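Of the protein chains in this complex, all but one are displayed in their positions.
By letter and in written order, the chains are A and B; residue numbering begins at 1 in each of them.
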Amino acid sequence: MMGDVIETTQRAFVGVTEVWVPKDGRLIHATGDYGGRSAFEVASVVESFGPGEGLPGKAWAEARPVVLKGFDGSYFKRIEAAREAGLTSAVALPVFDGDELTAVLVVLCGDDDTTTGAIEVWKERDGLLLLEDGYYGAAKHFEWVSQHTHFPRGQGLPGGVWAAQTPILMRDLGSGYRFIRAESAGRAGLTTGLGLPVPVPGGETYVATLLSARGTPIARRFEIWDAREARVGKARGGKGGGCKGGGAVLIDGICEREGPLWNEDTPRRAAVWEGPVGQALGSGLPQVLSGAASVAAGYASMVALPIHRGGEVAHVVAWYV
Amino acid sequence: MQKLVVIGAGMASGRMLEHLFETVPDSYEVTLFNAEPRGNYNRIMLSPVLSGEKSYAEIVTHDEAWYESHGVHCRFGERVTGIDRDARVVRGENGDVPYDKLVIATGSTPFIVPLPGHDLDGVVAYRDLEDTNRMIEAAGPGRRAVVIGGGLLGLEAAAGLRLRGMEVTVVHLMGHLMERQLDEAAGYLLRRALGDRGIDVICSANSKEILGRDGKVRALMLDDGTELPCDILVMAVGIRPASALGKVAGVETGRGIVVDAQMRTSDPDILGLGECVEFDGQLFGLVAPLYDQAKVAAATLAGAPAAFRPREVSTKLKVTGCDLFSAGDFAEGEGREDIVFRDPGRGIYKRLVLRDDRIIGAVMYGDTADGNWFYGLMKDGTDVSDMRETLIFGPSFQGGAPADPMAAVAALPDDAEICGCNGVCKKDIVTAIGGGASTLDAIKATTKASASCGSCSGLVEQLLAVTLGDGFVRDTVKPVCACTDLTHEDVRRLIKSQELKSMPAVMQELGWRTSCGCHVCRPALNYYLLADWPLDYRDDPQSRLVNERNHANIQKDGTFSVMPRMWGGMTTPEELIAIAEAAKKFGAAVKVTGGQRIDLLGIRKEDLPEIWADLNDAGMVSGQAYTKGLRTVKTCVGSDWCRFGTQDSTGLGIKLEKRLWGAWTPHKVKLGVSGCPRNCAEATCKDVGVICVDSGYQVGVAGAAGMDVKETERLVDVATEEEAIEWTVAFVQLYRENARYLDRPYKWVAKVGLDWVKEVLVDPTARADLVARFDLSQTVYQKDPWAERTDAATRRAWAPLADLSQEAAE
Partner (left out) sequence: MNWIDIGALDDIPRRGARVVRTAEGCVAVFRTEADEVFALDDRCAHKGGQLSEGLVHGTRVTCPLHNWVYDLETGKVQGADRGEVATYSARIEEGRILLDPERLARRGAA
């Protein structure tokens, strides 16, 4: 029944997720899930950033994903409030539609020895994907391994995302199936990996990965929706039978409660504007929802992130905590 | 209960057992053998397991709990060594099982090319989970794999191994990849896409020998001497039906175990199912026909009639990021024609093969959105000759404009007023949904939206759909027309709350699918706009139906009828004389109507301005007998003349007619005023009917005397004539502002409820406001349309543009 909130005895890796949108030359606060950190929320909703200013402004001006580990003494604007809220690091993902910035998604995490997970940003250089930076929580060994790993096109989660130009969800990073950095990942307890393309103007290739550990999952439910016209066709209105087209189709997903979400024969569909995924699709903007009743499957919060390619929203990736 | 033994726990047998347990749950006690040490799983999804994109646990189709709940005895990891048909016993490695019915579903075995070195360590087939795990074990960064076989399975293996970090080369005998499903052009695109993933492809390559070192594979050598070093070599060149057990059992086998259309082998108690069978000389390697077979086998076991018929199949390649669709037959041939579409910039290739105006084959690379649609046309054997020109562009080109049904509602600002009765805005409703209200009733209860007149319920439901997503199911509603998915009530509400004051504004903001609307919505929108914005919006004659535009009723022969007003049914000798002379002058037929006035029929359009002018000269105005507005106010003689008359019904009727005429309404409005309860004016079946009584006036509403006959319901009893007029005018204005276009008042009152109408009108301020708004609208619209159209300009506009009848004669 909707309304049952999942017991958060397990600490979440991500503390805060926010969406900033451009308006009149600055980035202003659109939505966010603050996980109960009301003081930080209050400080954030009134903030705004010019190009190059603060973390969101940096991602905007430099047109790339940005990782910031440790706020003290940095260009971060909300240092005091973040410290009070126990947040120490952040990753900003710009959401571009071609050359135009539609939003910046910022994910803030708090350090402590138990939170295991990773958010990485990979960048292509000379035909290989190299780690640009990443936030690893307590998985220090994994961080070292990643810094010394490169992926050619098509190899590994980042290389696979790069070659296929589509988000990919890898299961079982650790024991049993040996993912490419699995030894290290296994030790760090990482279990699932979500890889996403981060399109930026200028054509450079960036791939972001979110690696989840069982104890402190980045998310308990992941969904990948394909919204390309080449896959779902054009929306057609009116009455009459036959396929209606448009919208997005769920091509992959797993959920701690429901199990596998994919269905080869009759995949789930969302029409444009229908639900948070449909809204991400229709508006081209990331959606962050919190409040048990409005989030599907009884989770506390969700993020739906649109990925633009070729002038359309090509995919929507959603994760639920 | 009969004993059923099933040998082989593949996808076909799993599906068969599902059907069996559904249809005849207690008929069979089932023992299930599987050579693999596990139960049924989705073998097709092994490729994503290989690549890491799925876990084995996710692809299991039937788990321990399922077998237990159906009482299946599982003998997994145990081979069947013999079948004794006489004794009706299956011999397993761990013991015998007797059977009444037996199903052999042993699947296929991968074909291993008998090259020298094929038995070296590190040479694997790609069939089951063991093979997959072996490949995963071997996979690692910097290690190399060679895959022999550029068909579906080989390419999926290659892609999976690449994702796992290996250097991969695919070696294919034929000239292009997947030659059984793709033509050369699509094969080329696929090869290019694989190359983009760092997978090398060599076509037209014949393998000669597998080279090893210390018993382990080290390279593949081709005919031309090329050596391809590898740590693992995958054979994916094809499968053969595993029909060995059929031979052992002694039933007829060809290339596979021969079965009939009921899936029976030559022994009626033994069925064959899946990849191991041969039917009508055909073998089956794709899952769709296997599922069909499973259904038939289950029916046969249940004693029900069924027959297997092989049908068209479609293929999809499971390589992430590669969009490929193929179905049917697309070899070159006589009498076939091709339709091809290419978009090189986007790497798109689509080809349809037609024969006798029917699609027999389809290949799609890069854009597979229409795959299922073409497949449907193919399966149904649809004649596509009508669509030939636009066929390749898919269903969206066959008609039906692009749609975004919920965009309008989603785009509404937070403060948009959704429920006018209770002042509930979008934000209130969305907040309520966030707080747990997930149905229309819940929203009604918490926010009061839709709790009064109910007209905004459509909009509320749209908001529920936008916010909750596909979890919320709407009742089917009837939209205004094909141009939109919104209902009349939705549109009326949005015109008010979004202050849409022109037709382009409505069509734009509410996402109309057409540029100009259609004959259904334009008149409706025209009415709604002029009713809500009498000063801002100007009536659009081109959105009016012919009668209203010409201010006369068109008859079946193209002539028109002319009906001057006769206030309250009273006339004068002068008026009658003018009518008679007009009738003579224009040769009209004369009819007395039920509305207590006179109709002149048979007037040509070009004569209308003149006859109107003549009647205007006698002081008469248009009776608007064609209008969606006030038609007539029928009266009886009342206290002026009648011995029973309690009040001056005629006088009241005339006053009402003079007040109300000229206003556009959702549909025609007819009034009646009777001087006493004998009701000679038939007031009790009118839209508003007043019965005069000694104490005053009984105002009734919502009567009907057309296709439906209905008595009026009492709205209010008042003491004075002024109050009777005030209530009537207020009611008419409420009707004007809220009803659906083409709903008579009785229909509207049935929808919103008389109680609600009373609730609104009982408040003196609300009544006064309604009357004020009505009078404001009348300052614009209460004017004689005839008088406006007797001038020369109108006469010209209504005459033919040109007369060529003389010229043609020359």
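Quick note on the criterion: a contact is a pair of C-beta atoms (placed from the backbone, for glycine too) under 8 Å apart; a residue touches a chain by one contact, two chains touch by 3 or more.
Keep in mind that what you see is a predicted model, and the values were worked out from it rather than measured.
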Interface partners of the hidden chain - shown chains only, full complex considered: B
Touch criterion as defined above, residue of B:Val89, B:Leu545 or B:Ala766 at the omitted chain: B:Leu545
Candidates B:Cys516, B:Leu535 or B:Ala787 - the one touching the absent chain: B:Cys516
Contacts of chain B with the absent chain, listed as residue ranges: 514-519, 522-523, 541-547, 549-550, 554, 556, 558, 797, 800-805, 807-809
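Convention: only the chains that are shown with their structure count from here on.
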Touching residues (chain side chain B, partner chain A) in the complex: 44-45, 49, 51-55, 58, 136-137, 139-141, 162-166, 196-199, 320-323, 346, 348, 366-370, 372-373, 394-396, 400-407, 409-410, 433-436, 438, 465-471, 482, 485, 513
Residue numbers on chain A that touch chain B, as the complex places them: 2-3, 152-157, 159-160, 163-166, 168-172, 177-180, 229-240, 242-243, 245-246, 252, 254, 259-260, 264, 268-279, 282-283, 291, 293-294, 296, 310
